[in-house]
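Of the protein chains in this complex, one is absent; all others appear in place.
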Amino acid sequence: MSPLDSLYRDPDTARITLDRPADYLHAEHTLRSWFFTTDHKRIALLYLASITGFFVLGAIAAGLVRLSLVVPNGVIFTNDTYNKLFTMHGVIMVWFFLIPSIPATFGNFLIPLMIGAKDLAFPRLNLLSWYVFMTGALFTMVVLIVGGVDTGWTFYAPFSTTYSNFYVIPALIGVIIVGFSSILTGLNFIVTIHKMRCPGMTWFRMPIFVWTLYATSLIFLLGTPVITLALILLVMERAFHIGVFDPKLGGDPVLFEHLFWFYSHPAVYIMVLPGMGVVTELVAAFSQKRVFGYRFVAYASIGLASITFFVWGHHMFVNGQSQLASTVFSFLSFAVAVPSAVKVYNWTATIHKGAIRLDTPMLYAMGYIGLFVLGGLTGLFLATLAVDAHLHDTYFVVAHFHYIMVGGTMLAFLGGLHYWWPKFTGRMYPEAWGRVGALLIFIGFNVTFFPQFILGYLGMPRRYHVYPPEFQLLNVLSSAGSTILALGYFFPMIYLVWSLWFGKRAPANPWQAKGLEWTTSSPPPAHNFLAIPRVDFEPYDYPIKAPERA
Amino acid sequence: MPDAVTAEAVDIELAEQFVTKEQQRDVGTLGMWAWLVTELLLFAGLFLCALILRIQFPADVTLATTHLKFWIGATNTAVLICSSLTMSGAIVLSRLGWRRGMLGCMLATACLGTLFLVLKGYEYYQDYDENMMPFLARPYALGAHPSTRLFLDIYYVTTGLHGVHLITGVSILLVLTWQASRPRFLQMHQNRIEIYGLYWHFIDLIWIIVFPVLYVLNR
Partner (left out) sequence: MSVSGSPAEHALALWPPAASHAATHVDYLILAFTAVTLLLTVPIFLAITYFALVYRANRRVDRTHGSDRNVKLELSWMLIPFFLTLTFFAWGAQMFDTAKHPPANALRIEAIGRQWMWKFQHPGGQAEINDLHVPAGQPVLVNMISQDVIHSLYLPSFRVQMETLPGRYTQLWFTANLPGIYRLYCSEYCGTDHSVMDGQITVQSPRDYEHWLSQAGSSQSLAAGGKRLFANYGCTGCHGAAATVRAPMLAGLYGRPVPMEAGGTVTASDDYIRDKILNPDHNLIAGYKQVMPSFAGVIPEDELIQLIAYIKTMQEPGS
């Protein structure tokens, strides 16, 4: 056995520091070396920078929406401005932040590191995906800011095709372009995971994070073309009057709902699954314990990605869909609870009897579990036919999906960002500030969104600019919470940037975590490993483990 | 036939992210298959809409289908099947390293693809002449019922989308032919011909679904 082999087995041993090649950040310094790089790690950082920018814009739009809702009579913004603001928030957050968030940044950076590859299968395609993403996203962004679109991120026909007076077509074209970037990223991941694993890295030795990204990529590949088609048909109808959705032109508006949700429900799992993967890594690392029921957790990812293609009809219980279809979709939606339950209970069992450190990433992971459970179960409420007839299109739905998207995906994103920050940058973030930020975000989030469950049950419809005065108290509470949430977001933004220059130098493996990404230096060299690793140990090979079975 | 003199060495150049050439070949092929799956899903929605329309409103859809130019569609099907044959020929010859024959087959494929587009264009022109395009600001002659219109709209979107794929395919093929005409191409990038072949067969396959679904069923 070579000395390198023992290094991969036990990452805690002293690193070989002599003759080390320059790490990927310092290999080259020109602007060109960033914008024309094919290194998956640099591309991941390009994505990280761009989606952070989009997140800030989306958050500003959300802040303005919450500001407007402080008063019930809607005097702060005009009706069209308000409609443009919530459309801007939705379009940016869904299409340009949440969908690329974890896959395009962490996935790009970590998949090759975690499976012991030198790069993704198609490095140039990977760079192309970023350019495609930026082209579409910036284009739509300019449209949203300069002209504005008032359709909501759902673009329901025939409003979007015939009745909206704003710039729907350019906005749609941008979103269609971004869809191609998703497809190319998903394609790259699938091929990489199939063909680029290092010797000994079998499917069941892959980290759960890689499993969840594999499942996510399947959705990218199978779902995105359908939304591309639906949006192309919208453009055709609006531009050339090729009637597919507007009854006045011979179309059917319900058809758009079908095509839209056939993608957009699975898209929820594009946002959720990678978060689950991140949290699994965090829970195992900060409990120093093997993931409980590894195989079930892995299967559950694929299970979720499969079931999610058969539940789109639960967005359409109140549009005249046949009773039989609604009942079947309701039942299938309940089935989503099965793989979700496995994940949550197995995380809990992983924490049981671990050696737990409550560092910032673990705080985010624990917050994630709580909020995701709440978000998921309120999803079951909405999947119940008679309940949906009341809560559909109310603030209950808004609260539900923010618990999944912010309480789930966003917290997982931040937890992962802190966990892998040393690996990305070679610097440690300040731990105390990290914990304060995590706490503020958790509190701010709950104060913002819990009142919205009540508002929804009281019957406040979503996308209302002017609302009945009896709802003002809860709305003010929610807006107050959003300021705490915004303050919370400032913390990581400031201290993470600060740490780039002033943070402590990070060791290769600051968390005593297992997994190939921790066996290479922080930050890793240009081609990730000094030599191709060979894996002959099980995943999550942590010190606390059950006695070997006979 | 290729002999030892005309046949060139056939190989690929190892890119830096791979360990073996076999891995590199597999990656290319799998990547194209993944892309084709996504393309298939793009068309699947349209096929599904057309089929559901046929089941729900058989009479209205038949009214539309009887006005489609069956014989042009059938000829085009034959043209595309021939082009798949020439593309397969190009792939076989590329494996043998017989560059001139391969280039000939590729050009023939591009010509057949263009022939398809010309015939399709003529078919659109006839439709236009017969006032079959409900979305234009001119008289429209077929049944007024929404499902007839919807079916025709889906027909134009589907064939248009397929046409866009074919135009892309022919353009890429011409560029590839130009690249392949340079020396040493087959020694460095032989697998590009095979990967491109998959895409061409796929465009063909889509048309082979389009033809029965839109032209033939309950005619």
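First chain written, first letter: the chains are A and B, and each begins at residue 1.
Just so it is clear, a residue touches a chain if its C-beta (ideal position, glycine included) is under 8 Å from a C-beta of that chain, and two chains touch if they have at least 3 such contacts.
Note that this is a predicted model, so its numbers are computed, not measured.
Interface note: of A:278, A:374 or A:508, the residue touching the hidden chain in the full complex is A:374.
Checked against the full complex, the candidates A:338, A:487 or A:531 give a single residue touching the omitted chain, namely A:338.
Across A:135, A:306 or A:384, the residue that sits in touch with the chain not pictured is A:384. Residues 74, 79-80, 83, 150, 152, 154, 156, 158-159, 162-164, 246-248, 252-254, 287-296, 317-320, 323, 326-327, 330-331, 334-335, 337-339, 341-342, 344-346, 348-349, 351-358, 366, 369-370, 373-374, 377, 380-381, 383-390, 392-394, 454, 457-459, 461-470, 472-473, 544-547, 549 of chain A touch the missing chain (whole complex, contact as defined above). One chain of the complex is left out; on chain B, the residues touching it are 57-60, 143-147.
Just so we're on the same page, only the chains that are shown with their structure count from here on.
Here chain B touches chain A in the complex through residues 16-19, 23, 26-27, 30-31, 34-35, 37-39, 41-46, 49, 134-135, 145-150, 153-154, 156-157, 161, going by the rule given at the top. Residues of chain A touching chain B in their complex: 117-123, 125, 183, 186-188, 190-191, 194-196, 221-226, 228-230, 232-233, 236, 240-244, 247, 249-252, 255, 259, 262, 527, 532.
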